[in-house]
Structure formats: structure tokens, C-alpha cells
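The complex appears here minus one protein chain, its other protein chains still in place.
The chains carry the letters A, B and C, assigned in the order they are written, with residues numbered from 1 in each.
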């Protein structure tokens, strides 16, 4: 798994490549914690290049969403979510808890 | 010439396709005026698909930049500017008057 | 006639990649659709993770065996460990009604396994010679008609 982070004016873009499982999820959690610990709570996750995501990844997503939405200070937005990953989010009942965008540009523009 | 406008939270993205000359520049001016007349002064011009631009186009750019920068309320940002168009901007001495971005995403993220 | 393939891995998360690739290859060989192949990978990943976390209490050099049987109309996967047994019937379903703040961050693995596979069975086998229990998780994914 590879993570690329870009800090924008109103948001942070986090692009993940590869597989998010119990082995790699801690790395994703760390990248997201670094952002929220810096007081930045508007995060766009670009999942286009994610091939696999287990519940370990979902756990990181929901944990970060809780942190970001607290006190209304921000949110995690999901962009370019592949069908398989979306199906898992749906199975977990997470779809109503996130805003989804088909492309990163619209996501960055929306926040 | 085709113009596509997308309203984002902090900016308006204006994508131009084709040729900007004395025949088509008024159409671009109108699209930009519509935005500034609505009180929105942060405009990103995506020039990637512009094949030709004469001084009639430059005139529209500089006029809109004046409107946007007045009272510090915004700016026109130029994104994905083709070499030929950049050369003309340089010839006109306009390069110091705009911020340039290689891609639209970074431009939208910066504003 | 059915073929059986078995691999054994140390109980480490770094082996998730390997066990997912192993079952994906056999799921394809078995003739499952791409979406079903992915479902098998996800279920096995969740089960393997649970064994490491709960049966063995964390990563270790203990073993996890993955046995795959390709049958005419299904793939049967059995994961075997000799860690702590548990009572699957005592595990509650995730609460899908809870809003964000109340949503538990965990508790999805077992639910996923049940949703993704057509048949799921936990079998706990006493091993008198070692005095230990070994745990089998048998999961079946059937081909679409």
C-alpha cells in the first residue's frame, strides 16, 4: 500500500494505492491521524487505486470520520470509490455516513 | 469555442475548449461576467483544451482579473496552460499578474 | 471427484496477501465469477485476521492452515487454528441503526463472513493427545447457476 498526501487550502487529499488490510491499515490510520492531530479535519480519501479493503480499513475510515465530524469541524469525503470497495461500505452500513464523489476534483471543490 | 462552468464551494471552474479570438471572446467575457456579477470572484480558468488565443482573449483575462482582485476579494487562476498560450501571455507581460497551476485539481485546492 | 489444496502460514498479518492470492487463484480455477472471487478473498481475510487477533491473541509464530476443496459446484475453504475457542452464537450482530457517534468501530468481520459466503460453520475439536482444542472454520462459496 502507498499513501500520497497533498495539503490544499481547505482540505487534505489522501490518495491510497494498493491493499488496505490488517497489515497495512495501521499505516493509513497513522497518515490520517497526522492530519487530524495537526488540527485539519477536512479529508478527501481518493480510493480509485485501492484494490482491496477489509473491515480493518473500514474501521480506520469510521474512526477518522468520528474525529472529523466531532464539533462539526469537518468530515471525511470518499472519492472515486471502486465498485468492490463501495459494496463493502454498503454491507457495513457506512454509505449514509460519508459523502461520495465520482472524481477527486469535485470532491476538493465541494469542501 | 465551448465553455463549461462548474461552481465549487470556494471557486468557479471555467473550462474553455477551442479558439478564443475576436469572434468568440465576447462569449468568454459573458461567462466570466455572469460569475463576477453573482458576487463570486475566485475563478479558475482551465485552458488545457484551448488551441488558439489572440489578444482579444488576453483582454478578457486581464479585465476579469482586475474585477476579481479589486478589494482583495478574489483572483483569476490559470490552469493547464498550453505552451503556445503561455508564450502569448509572456509576450503580453501578463505572467506576473496571474497564478499558474499545472493541473486543475491543484488550482481548485489552492483557492 | 474433488481436488484439495492446502497451505499453512504463521499467524502474521503480512501473510494476508499470500492467503488471499492463494484462495483467489483457486476460486478462479473453480469457475467463480470475479465478484465471488473477491467475496472469497474478503471473507478469508476477515477470518484469518480474527484468528490472529482473537484465537491467538495477536501476531505469533503459531500456525493457520488454509485448505481449499474445489468441488463441481462450489469452493469449500477450511481455516484451522489451535488457539482459543469461542462461542460464535454469543457474538451480537453490528447495530446498523446506530448513528455515527454510536457506531462501533469494529465487529464487522464475522458479519462479513456470513454475508459473503453461502455456508459458514465453526467446529471446535478437542485434541486429547495435546490437551488442546483445534478450531475449524468451514466456508462454502457456491457457483451461480
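Just so we're on the same page, contacts are C-beta pairs under 8 Å (C-beta built on N, C-alpha and C of every residue); 3 or more make two chains touch, one makes a residue touch a chain.
Since this is a predicted model, take the numbers as computed values, not measurements.
Colleague: For the chain that was dropped from the view, give me its touching partners among the shown chains.
Modeller: Contacts of the omitted chain with visible chains: B.
Colleague: Quickly run down the residues of subunit B that touch the omitted chain.
Modeller: The list for subunit B reads 19, 21-23, 52, 54-56, 58-59, 62-63, 65-66, 69, 84, 88, 91-93, 97.
Please note the rule applied: only the chains that are shown with their structure count from here on.
Colleague: So how do the chains connect up here, line, ring, star, complete, or something else (other)?
Modeller: Drawn as a graph, the chains make an open path, so a line.
Colleague: Taking mean CA positions as centres, which chain lies farthest from subunit C?
Modeller: It is B.
Colleague: Distance between subunit B and subunit C based on Cα centroids, please, to the nearest Å.
Modeller: A distance of 56 Å separates the two centres.
Colleague: Between subunit A and subunit B, what distance separates the C-alpha centroids? Give it in angstrom.
Modeller: Going by mean C-alpha positions, subunit A sits 32 Å from subunit B.
Colleague: Between subunit A and subunit C, what distance separates the C-alpha centroids? Give it in angstrom.
Modeller: Between these chains, centre-to-centre, one finds 26 Å.
Colleague: Please set out, as single numbers or ranges, the residues of subunit A touching at least two other chains.
Modeller: none
Colleague: Among the residues of subunit C, which are close enough to touch at least two other chains?
Modeller: Subunit C, residues with two or more chain partners: not present.
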